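Of the protein chains in this complex, all but one are displayed in their positions.
The first chain written gets the first letter, and so on, giving A and B; residue counts start at 1 in each chain.
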Amino acid sequence: MNFLSLFVRNLLHGPYTDPFPFAPAPTAARFRGKVAFDPETCEACRKCERACPTGAIRFERTPEGMTFDCWHDTCVFCGNCVFHCPTGAIEQTGDWHLAHLQAEKYRQVEHGLIPAIVCSSCGGKGLDSAPAIAKIKPPLSPDEAKELRSLCPKCRAKFLKQRRQSA
Amino acid sequence: MSTQVAVVLSVLLFPGGLFALTLGLALKGMDRRVAARLQGRVGPPLTQPFIDLVKLAFKRTMVPTTACEPVFLGAPLVGVVSMLTAAALVPISGLYTPEPVLGNLLVVLYLLVVPGVVLMVAGSSSSSPYGAIGFSREMVLMLAYEGPIVLVAAAVALRVGMAEGHIATFSLAEIVAYQRTHGMFLLDPVMWPAVGAFCLFFPANLGIVPFDIPEAETEVLEGPVLEYSGPALGLFKVMSALKAVVVLGLGIALFAPLDLTGAPAFLGWLAEIVVLMVLGVTAVRLSAGRMRIDQAFSFFFKWPLLLSAASVAAIALA
Partner (left out) sequence: MTMLQKFKDIAVRSPWIYRINAGSCNGCDVEMATTALIPRYDVERLGCQYCGSPRHADIVLISGPLTRHVVDAARRVFDEIPDPKVTVAVGVCPISGGIFRESYAVLAPIDDYFPIDVNVPGCPPRPQAIIEGIAQAIQVWRQRL
């Protein structure tokens, strides 16, 4: 006879229904939703591309630089890319409003571009990617980091080696 | 006005036809809404069954290639016509008395069998194995519950007939008139077994949990109505809405007609039918799980049959 007390309780309390879609739905703080990419902080290490289980993330070298594409229609929102990224350039927002019509299917892409640069010391080709300086001791000053950023990978290695030897 | 015009109007407008259809669909909408509130949800709007019918009118009726098309399409029509006629046969105490030419309690009982037969025929003519299962289950269920309802009808007829001097009277108008003067059978202890048997019978007739075995959604993919779509399915919904009004109206006429006239009689009848719907259909639907067909069969051969037989015996011997 338990159901009678349930009926009374439900009638007295009223519906327990979430007001969505007539009011916004609550989203948890660490909800794993749409992927957001910040080219400024990306190192172009491509760890996220390797860690992605579905191959949703693709990097491609183009004359303009390195493009980043994450196709949300095959991303499984696992968070591997966020976990492995050393700089936090890729992160998952709380956006889950991803339903779309069939015509928009191939436009569900988070696109980013790390621009190509000309190296300020040797004049070769480089990328405007954040330098991988997280584990370097003593830490680099902002001016040093800015100078490092304008170099190509070979010159970056030379710079750091000189810095290590002169320290 | 002449009898024929009165009969046609009562079948098409009030209390059959449009009135019964509107009332039946409103009752169904109310049932869904109250059920949702009892479950702690919001539930569909009260007009949802009407919206469903409008939507079904826009879909196309597909007929399976191996089905028997005239029977497949004609079955729901027969069901709807029988229920329209039955709705015109059930009296509303103080407001409407059916024309004697239409028939009496026995005709109503026969007409109540027709929707079940229509479901069976629909299931078997749709040439689908799920339809065949639904057909056999509906047949078993009808065998089970027809016994008690016939005995209940006999009990009421005997009671009124013996009190009036002859053996039994099957005219619903007389049954209602007798109760208006001598008090409802609901308050008469001799009739309580019959009331109990009727309360156990009508969930099975209306096809609600725990007895919605032929139209089980999860087990036989909705059984007999599996292959129906579009307006033909709409006719089945119409038939079940009309049947709800007929069965509940019959219950009220047999056991609890109010001694009022005019507008208060109508409002009292509406109130009774709503209360019967909420207590007898919604509350039962929510608190039980579906029975198996063999359990339902043996259930009906135990309590409802015993109660209705005891009722007939008590009245005959009293």
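Everything that follows uses one rule, which is that a residue touches a chain if its C-beta (ideal position, glycine included) is under 8 Å from a C-beta of that chain, and two chains touch if they have at least 3 such contacts.
Being a predicted model, the structure only gives us computed values, none of them experimental.
When the whole complex is considered, the residue among A:53, A:88 or A:115 that touches the unshown chain is A:53.
Residue-level contact of chain A with the missing chain is found at 15-18, 20-21, 25, 53-55, 71-78, 96-102, 105, 108.
The omitted chain makes contact with chain B at the following residues, 32, 36, 39-45, 48, 51-52, 54-55, 57-62, 217-218, 221-222, 225-230, 233.
Note that only the chains that are shown with their structure count from here on.
Look at where the CA atoms of chain A average out and do the same for chain B: the two points lie 62 Å apart.
Those residues of chain A whose C-beta lies close enough to touch chain B in the complex are 3-4, 6-7, 10-11, 13, 15-17.
Those residues of chain B whose C-beta lies close enough to touch chain A in the complex are 36-43, 283, 286-287.
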